[in-house]
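Heads up, one of the protein chains got dropped from this complex, but the rest are sitting where they should.
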Amino acid sequence: MSRKLHTFKGGVHPPEHKAESNARPVHAAPLPKQLVIPLRQHIGNPAKPVVEVGQRVLKGQLIGAADGYISAAVHASSSGIVTAIGPAVVPHASGLPDDCIIIDTDGRDEWISLAPLDYRAMEPADLRMRLRDLGLAGLGGAVFPSAVKLDPGAAHHCPTLILNGAECEPWITCDDVLMRLHADDILQGVAIMRHLLGSTEILVGIEDNKPEALASMRFAAAKLDFAVEVVAVPTIYPAGGAKQMIEILTGQQVPSGKLSTDIGIQVFNIGTAHALARAVHHGEPLISRLVTVTGFVLRPQNVEALIGTPLHTLITLAGDREGSTGVLMGGPMMGMPMPDLAVPVVKATNCILVQSAELFPPLPKALPCIRCTRCADACPAELQPQELFRFAKAGDFGRAQEYHLFDCIECGCCSYVCPSHIPLVDFYRYAKSEIWAREKEKRAADLARERHEFRQFRLEREKQEKAEKLAAKAKAKRAELAAAPAAEGAPSEADAKKALIAAALARAQAKKAEAAPKNIDHLPPDTQREIEEIEARRAKIRELARQPLESEEKP
Amino acid sequence: MFTAILVMVGLAVIIGLVLGWSAIRFKVEGNPLAEKIDAILPQTQCGQCGFPGCRPYAEAIAKGEADINQCPPGGEEGVKKLAELLGVEPKPLDESHGTPKPKSVAFIDEQICIGCTLCIQACPVDAIVGAAKQMHTIVADECTGCELCLPPCPVDCITMVPIAEDLPHWKWKAPVIMLKKVS
Amino acid sequence: MTLQEFNTIFQNGLSKQNAGLVQLLGLCPLLAISTTLVNALSLGLATTLVMASASGAVSGVRHFVPHEIRIPVFVLIIAALVTVIDLLMNAFVHPLYLVLGIFIPLITTNCIVLARADAFASKNRPLHSVVDAVAMGLGLTMVLVVLGGMRELAGQGTLLSGIDLVFGEEAKQFVLHVVPDYQGFLLAILPPGAFIALGLLIAAHNWQKARAERRVHAAAPMPA
Amino acid sequence: MIEQLKAAARNALRSGMILFVFALIATALLVFTFSRTEPTIERSRQAEKLALLSQVLPPALYDNDLLASQQAVPPHELLGTRQDSARWIARRGDTVTAVVLEAIAPDGYSGNIALLIGIDVDGNVTGVRVTAHRETPGLGDYIVRSKSPWIEQFVGKSLTAPESKRWKVAKDGGQFDARAGATITPRAVVKAVHAALNYFARNRAALLAAESAPDPAPDQETPP
Partner (left out) sequence: MPAPFILDRSSVTQVMAWVLAALLPGIAVYVWLFGPGILVTLSLATVTALVAEAAMLKARGYPAKPFLTDLSAIVTAWLLALSLPALAPWWLIVTGTLFAIVVAKHLYGGLGQNIFNPAMVGYAVLIVSFPLQMTQWPGPLSLTDAPLTLAQSASVIFGGDLPKAMLDAVTMATPLDALRTGLLQQLTVDEIMVQPIFGHYGGIGFEWLAGAFLLGGLLLWALRIISWQVPLAFLAGIWLAAGFLHFFDAGRFGAPWFHLFAPSVMLGAFFIATDPVSGSTTPRGRLIFGFGAGLLTIIIRTWGGYPDGVAFAILLMNLSVPLIDAWTQPRIYGGATRRGKAPPA
């Protein structure tokens, strides 16, 4: 345990509030009547439903298949009937509905047959495909598909594997409890990770406010046939940020704009390791997880909840209290308020935090920024939050980007310390989503321009070809006419031309009649007027479009 | 006195020679300003501005032949950006060219479509696929929402569907700090 | 020239495109010389005179000047006219010339003169151009006078001090001692005072404009 | 290519010719104005200088053409000068009555203060004026006549009245008044006038001689 620890710049130390929930035994949540399983629970493409409404599904059955490389499957968390596939309210800051599969449970909780995987005997690529189909995704919060993270890439190995057990947000204790109870399973998962990544150094970082978890993990690690170093790290938020954890344990910083694998380090949450072990050794898909239910409830505790369980089921279990002011999913620093208690537990749900006016007093009104730079002192990404705020507020997103807006991890330290109580993180999220939207818009505009220019080019070419063809035809016809024997006196050259024009006119008229819309008789005057306006505009456009061409044709 | 005249006149002649020569020798072809304006325009190619497409409108603005407030899809924000680029005062949209509408894409009711190809000819970005006598479909990703396909359709099978806000399109709203009392 | 054209040109010069308050052109003399009302008025009128004659001259020759050498030609005309006025002032109002001193030649580089020559006179008929120049010049003079008055009043508590420089010794009686026994507020006379006073004037102008706009909005008939 | 070069050359010639014509006209205008105003300007300049001199010399003391009497004085420590300065001689009839000297007080708060000092044949000061200074506005600039009458105190003073140790500002125990908190500038002026009187006393003969300049090798003794 002589490892030299490093520190990261910034960070804060809010009251921990861990003791409320980590002392009670873990219960399994009751089986709800209805499970709502969102198809988009992870980063990447949403899963594609593979069941139909009315179909009976078994516990653990695949109901949404992974779509593409960066994706993960979703499974039925219990047996029952699929009653709907469509939009339902999901845990998201927007409060907007998203596609879900809704299952009415039958109470029998009937499993499909499970088959463990012999991971050592499998091709790594096959194994990763299997994990993707078992729905494995990071349980720490970002929910990145684990199969992708377990791919060591071109280097074929990732020398350092870090298990993140910091759990630095206040109130949350699900990782703490998991480590106390299932240290062996977690380390089994680590063995699989080590196998896939080819790691030689394995570090487990746990904040020093969790002595029992540390002891349990150390005990389990001692039993392994490979070295796992369990390290107690100082308790400071956000030590659990992947980049911060890397810096604490190795002293290295992940270069801006790069991934940790670029410097040979991969980080997993301990919950993910546990789920991985379950998936490989038991063949179990990811259909449940540990969730901390805490805050303003009678019995704060951790529960084993099925994915898709509505939040109110868990809150009732923990003891509902009168006078709550809201419910957060996640911790108080990065969590999001829930629009509705019917939203389901998803793979990312680590904590359900019930608020009360006493525990979470309403935030004081914001004052103007006085540039005191406490935010800069607290920022673990070493940014200048006050400048980012200024740019975001002014709508100067380009400058915000220059000042590394996208290196912000939205940890909330800046907002926490701000003496003016400015909701800084909100401004950064707003700026980021504006920039994304603009990029998207710009790409769409570029595409439209390109297509329009190509069309102009094509029309021009077609017109030219047509003109050439016409000229050739006219020439041929004239030759024909001239060659024809004169019956009643030879028609002059001029007559021939006239005839040609008359023929062309007749053709054009016929064509025009053909092209005229057939549904314009007996229109209401409104529509008639509208059509006329549109016609006028089109005529004008045509007129304008012709002008430059004509002028070009002049010598 | 004579020297003064000589110096002035000599200087003038030299300057005149240099400028006259440069004016012809270093003439800049093309119009970089039109490019910049075109980059701001939304590329809807709807022709509401009175020009057949965004590029001709951009060129007209660059030449000073068109005003900056004739593009309803660009909205007030577009006018503001153009004003900033050209260093003039922004002005409200000219409503005779139309009013801004929510972003939409065209949708063809394939039950009604008779496959006349008129809309295909009207589409400025070739975002409609289909052949004569066969039903047509809009490529939603390429549709700019210009509405040019609506008038030619003989059976009125095309409707504009506003782009709904869903999760992938959702944006964080600008936070509001209420400092001032709202009057 | 119709009355309406005349009105439009004058409105532009005096208010809508006022050189001092809206276009912020030609600020160097504006700030430097507006220490007293008399100074301000004198320089304003001198500038107006130069502008009027320069615009008239530029407009008169506009058809003979190719595009690429228009700037040298305009500068030549303006510089010649300014030098003439400089010499005339030196000869006939020498005391005032001593005060306005270096700012008279500076009219040459005052961008408002060249700006009007290039933006207006080179595209319009001589009469229009002269009217425009006079309107612009008077607009600038107006701002200068208000600025000079403000600074003189705040700075030394008088108005029209130095009037004797223009009208001779006898004119001294016209000097108004608005605040007797004034301590003097030096800041107003020093350069920073010029910036502060101009800022206040611009603010007042914008405020008045915004109010007028609001009133137009309020007065607009509601669509039925 | 050749075609283009030819076009450029043609255009260059045309521009050159046009500018040539304009330059010719402008210069001609200038030459004309200059020749017409030159005499008037010269007269104004003379009048200006004379007006300044008359401020330090009572009109009763002279009837000669003061300006014509100007002569150079070599630099001297007592005058604070580093270059030649000027002196003017006042005569009444054929009698020399007074002399006007240029002097510099080198130890003003912000550098040199240029003075014009009139001294009559008996060594009495007839008047002092500040012609250039950079003293702090509002603090040290009351030495200028237009700001306060302070400078009039010197009239009638001489080397003996008051005696040398009273040639100081009141704060240092002298005869001359000074504003509280702003004594550096008046100190410098008092010292400079006193030194100039000393200079006059030493070079009286040479200074009053109508035609000859004073001793070019001034004595180096410092004043008491």
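For clarity, chains are labelled A, B, C and D in written order, and residue numbers in each chain start from 1.
The definition used in the following text is that a contact is a pair of C-beta atoms (placed from the backbone, for glycine too) under 8 Å apart; a residue touches a chain by one contact, two chains touch by 3 or more.
What you are looking at is a predicted structure, and each value in this text was computed from that prediction instead of being measured.
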Residue of A:L35, A:I265, A:V425 or A:A448 touching the missing chain in the full complex: A:V425
Hidden partner chain, touching residue among D:R91, D:R129, D:R187 or D:R202: D:R187
Touch criterion as defined above, residue of A:A23, A:A227 or A:C372 at the omitted chain: A:C372
Chain C residues touching the omitted chain (full complex): 183-188, 190, 192, 196, 199
Absent chain, residues of chain A that touch it: 8-9, 12, 14-15, 170, 243, 253-258, 326, 328, 332-337, 355, 360, 363-365, 367-374, 376-377, 380-384, 386-387, 398, 401-407, 412, 415-421, 423, 425-426, 432, 435-436, 439
For chain D, residues in touch with the removed chain: 107, 109-110, 136-139, 179-184, 187-188
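Criterion: only the chains that are shown with their structure count from here on.
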Chain whose Cα centroid lies nearest the overall Cα centroid: B
Computed distance of Cα centres, chain B from chain A, in Å: 32
CA centroid of chain A to CA centroid of chain D, Å: 83
Computed distance of Cα centres, chain C from chain A, in Å: 61
Multi-chain contact sites of chain D, meaning residues that touch two or more partners: 11, 14-15, 18-19, 22-23, 26-27, 30
Residues within chain C bordering two or more other chains: 66, 68-69, 72, 76
Chain pairs in mutual contact under the definition given at the outset: A-B, B-C, B-D, C-D
Touch list for chain B against partner chain D, complex: 1, 4-5, 8-9, 11-21, 23-25
In the complex, chain C residues that touch chain D: 61, 64-66, 68-69, 72-73, 76-77, 79-80, 83-84, 87-88, 90-92, 94-95, 97-98, 184, 186, 189-190
Contact set on chain A toward chain B in their complex: 40, 90, 92-94, 96, 98, 365-368, 422-423, 426-427, 429-430, 432-434, 437, 441, 444-449, 451-456, 515, 517-519, 531, 534-535, 537-538, 540-542, 544-545, 548
